[in-house]
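The following block contains the structure, expressed as structure tokens.
Note that one protein chain of the assembly has been removed; the remaining protein chains are unaltered in position.
After this line comes chain A, so read on.
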């Protein structure tokens, strides 16, 4: 098990290998389909982003609503390939870690190699289990998107698996052979 504290440098991310189990602590940002679209548009329009992407991690999640006296609702990963067309502009800005589940397209993998990023997977559907590792949650942008709003999360010991590393090694291909 490798312990990581966010944010991360390119050098640290380049050391990660497909198949590594990591425990992540620190700050994560949530963004899924609609938030990605808005962020990419903001880059085109040269407007400010909800957070500086350099060294950061994005978790693809649209949590269920928070019950009173809770930090967050159920918060498992959503399927990542839907973000593929909207990922490369973020990698260019220094996005280091993407957390989701499922396959990524070759163009994204090539850009990860070029810019030095890793794709980590969480267990899909285990939203109740994963929410236990989330200690703080605050909506910081695009409130109008509801479940898809950008949230800043503080996590402790969130257990993830490195699925695609910055050399392009893909655990899905390796495991199924």
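Convention: contacts are C-beta pairs under 8 Å (C-beta built on N, C-alpha and C of every residue); 3 or more make two chains touch, one makes a residue touch a chain; residues count from 1.
Rule of thumb we're sticking to: contacts and distances are computed from a predicted model.
Trainee: For the complex's missing chain, which UniProt name, "Dihydrolipoyl dehydrogenase", "(2Fe-2S)-binding protein", "sn-glycerol-3-phosphate transport system permease protein UgpA" or "Fumarate hydratase"?
Mentor: Checked against "Dihydrolipoyl dehydrogenase", "(2Fe-2S)-binding protein", "sn-glycerol-3-phosphate transport system permease protein UgpA" or "Fumarate hydratase": the hidden chain maps to "Fumarate hydratase".
Trainee: Any idea which of A:26, A:55 or A:73 touches the chain not displayed?
Mentor: A:73
Trainee: Which is it among A:36, A:101 or A:151 that touches the chain not included here?
Mentor: Only one listed residue reaches the unshown chain, and that is A:101.
Trainee: Residues of chain A in contact with the chain that isn't shown?
Mentor: Output for chain A: 34, 61-67, 70, 73-76, 78-79, 81, 101-103, 121, 123-129, 131-132, 146-147, 161, 171-172, 175-177.
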